[in-house]
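With one protein chain held back, the other chains of the complex are shown just where they sit.
Chains: A, B and C, in written order; residue numbering restarts at 1 for each.
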């Protein structure tokens, strides 16, 4: 492989990654950055659990606790879970639909850098006077009252990274609509690509309300607007609505791709096609649609009135139906199959009871009158960690093991993988199961401590112990990654042996142009069909020809950097710092200058010639 | 995925046909522009002329706006042409989400 | 295999039993409801838990069967089944039915809990309490009775009590777990709801329920507790009369207390009132009303009600409630002055 496998120096590799527009490399960037933020968020979780292990603890102070709590939620949702999911969407979806590239490689890179700089900006708050402390929901009255720059970091950081997510979503949508391989109809698309599609659509419609909410909050905090100032006619409920109109779809943005990953794993390791494929597709779309109709279930105790509460309660319950359809389809995919318990399959199997437990408590929460008791207690904390950790994090961990060979060309160690799994599973249930009861016994959430004698001691201790199991599990995973990367045993196209979809029909990692010739797709599970017909690979849909590829570019990095700089200017401008306004203008100039450069300099990309491709084949055959 | 040739074998015939098509479309567009201006005039008149109640005027001018926007979308932005299935799907989905938002904000923000 | 699945069910029943037995503390737990509202909500909890456990059971049984029966044993390729319409209809329709069973009482109860028509009824004798939440403390006003008390709500049992909730700074939430679900205390608007305190249950709980702030409101959100003294109607009426009788600040009875009163009148009275008929507009009530401080069960909602803790609190409120609005607003007190103040405050009793 002439162009791909060349050894490069560190500087060259770094430059390569800073300028890359290749979706597979961007996937790796997302994986690294998301993984890093997962560790940060996890460390914050550990601090939370240490503080709450015993009553009246003073491991951290009250104010600091609120910062840790806020940053834990914000980091995990926006900077860990979403980017990790984006990593898999980037790495796998184009391969699954048989595309050479995504629709907008440049925009794809820009999306990553915006997320990255937004995340860095947010976390710099720790070193620049304090992190945001109004909860990840940042409800307006408290957020506007919050002193210092913490909440400003939240507003600006999320604004920048949210914009990255939005354009990333558009890119995936266009890729799926326009760039499917010949024969890859919508109803032949693997479920992970389907969930990518629906998730991207949710992103497209859910992020604008967040953007508006953040803009209003920014105007209030930095430019003297009065949206949330009640004495000036403002209204804080506006923020809550905007946040949750975004926030509820957001949780499905997280869970649907995880569902997608599991929908790949169950058929693979059961050697059986997905049970009820079309109803799975239908359920995915339905969940996405209903996801926009239920946001006010987070606001049952706001006093919106019984009519609104009743409507939103019933609408929320309805989501249980399509989700149930999925659960049973997965179970019946395994039914009658030939189930092999690889590490990814462990996660997939454990996901079912864990997620169902979290899902049904969700339906309990949906019962508005009863939610007056659950709301803002540890019962809710238990609910959402059951769905998020038992669903999203399990999905991410499963995906990591499953797609690692495809992304890096080497397998993670299975034994260590299973150790990670068991430790994490035990720790997870230990931590969060008992929290249901804490909530019911009367423990509110977001408390930095609790007084002795209320019956919360034992349960909190158990919960904290569980968190450490998860920490050890994560450390084993890190060791696994290091050890296997050092050994670097190369693997072939289909290292699991049970691959069903297109990504397993090409080398691991794939060449930078993915498919030498676009494959002809003859049905669902295209690669499996060919294998069952006794063929070794896909039948090409086109003769070998030149391939058009995009050029690398440093501009995405610069555009994001510009906004990062400008954000500092906007923030310190309220302190009457003389340099703030110039900094703001300078940052915006960098961004708009880069955009200008991009639009005036034609970029036609380049072509890989037929001859080089043939040479590649020969070398590949020899290697 | 390279594109199929859209033109027929004989470029001249094709060009003639296309010219005629675009000229025809241009006529539609001018008509719809005139209608848009006309609708705008009515809307402003409905507000400018005293004597209508708000209960009549508000729904009426909103209706005029909706009609006018449909002209914009279907004639100026060519949504009536084929190949706009995905754009319409997403535009209408966005519209749906937006309308629900507006409905919520005019009912359950209080007052 | 059958035995195995039965064995696996044991923990679920154990959990169910634990859940329904209602553990936790009687003055705090939502699982030991002590009033009509909490009862209703507990009923919904039980119903929904029952449904959910049923769902989990079904899933678990299928799950275990799959895990046991379909492990890979050989390299045979299983039958590639596309799906089954019959099954799909079953697992669409049954959940819909289950959800309907839950939805109907949910909607009914939601409307019942929101019924505050008695409040607006001019002729009704319903008891109304105006609750005002401040950063880390609670103010309770009994309109029509002309009395105010803080941090300790006093209510009669076995009758509906209606609440008007209003926040004076940021958003809080008013929650008495054992008696009923919470309602947000918003900055934008007054929220209304009702609770009912059951007499027998109140006695079991020692007539004292725990109340909490359930919405993140700043550093001391965790410490924004209050207490609810739920007493019989007669006792409540006599308490109201006793409170009303305090027309002027109560006279201190000992020398030390008298000294304390002087200090108090110099340094503290600017914020704290010691008469129950607080005529100031609500925005001017910046500190808890201390008229009946001696009758309370906690200092500042959290500390044990002892002289020592009163002194500690005044010495340095910041260590007990970070970010509270009292710290640093009055001169540093000497040990003697603290003693005197504590004596005075502990003597402020109406009953």
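Points to keep in mind about this one:
In the analysis below, a contact is a pair of C-beta atoms (placed from the backbone, for glycine too) under 8 Å apart; a residue touches a chain by one contact, two chains touch by 3 or more.
To be clear about the criterion, contacts and distances are computed from a predicted model.
Going by its UniProt record, the hidden chain of the complex is named "Cytochrome c oxidase subunit 3" among "Cytochrome c oxidase subunit 3", "Na+/H+ antiporter subunit E", "Branched-chain amino acid transport system ATP-binding protein" or "ABC transporter permease". Among the displayed chains, contact with the absent chain in the complete complex occurs for A, B.
Annotation: of A:59, A:219 or A:341, A:219 touches the absent chain (contact as defined above). Only one of the listed residues, A:18, A:145, A:177 or A:529, touches the absent chain: A:177.
Although one chain is not drawn, its touching partners on chain B can still be listed: residues 1-3, 6-7, 11-12, 14-15, 18-19, 22, 25-26, 29-30, 33, 36-37, 40, 43-44, 46-48, 54, 57-58, 61-62, 64-65, 68-69, 72-73, 76-77, 83-84, 86-87, 90-91, 93-95, 97-99, 101-102, 104-106, 109.
Hidden from this view is one chain, which touches chain A at 103-104, 107, 166, 170-171, 173-174, 177-179, 204-205, 207-209, 211-213, 215-216, 219-220, 223-227, 229, 231-235, 238, 242, 245, 596, 599-600, 602, 604.
Throughout what follows, only the chains that are shown with their structure count from here on.
Mean C-alpha position of chain A lies 36 Å from that of chain C. Centre-to-centre separation of chain B and chain C, using mean CA positions: 54 Å. Across the assembly, chain B contributes residues 110 that each touch 2 or more other chains. Multi-chain contact residues of chain A, defined as those touching 2 or more other chains: 235, 237, 305. Those residues of chain A lying in contact with chain C across their complex are 61-63, 66, 134-135, 139, 141-142, 145, 230, 235-237, 270-273, 275-279, 301-303, 305-306, 309-310, 313-314, 317-318, 320-321, 324-325, 327-329, 331-332, 334-341, 349, 352-353, 356-357, 360-361, 363-364, 366-373, 375-377, 437, 440-442, 444, 446-451, 454-455, 532. Residue ranges of chain B in contact with chain A, taken from their complex: 1, 86, 90, 93-94, 96-97, 100-101, 104-105, 107-110. Residues of chain C touching chain A in their complex: 18-19, 23-25, 28-31, 38, 40-41, 44-45, 48-49, 51-52, 55-56, 59-60, 62-63, 65-67, 70-74, 76-84, 87-88, 91-92, 95-96, 99, 102-103, 106-107, 109-114, 167, 169-171, 173, 175, 177-178, 180-184, 186-189, 191-192, 210, 212-223, 225, 302, 322-323.
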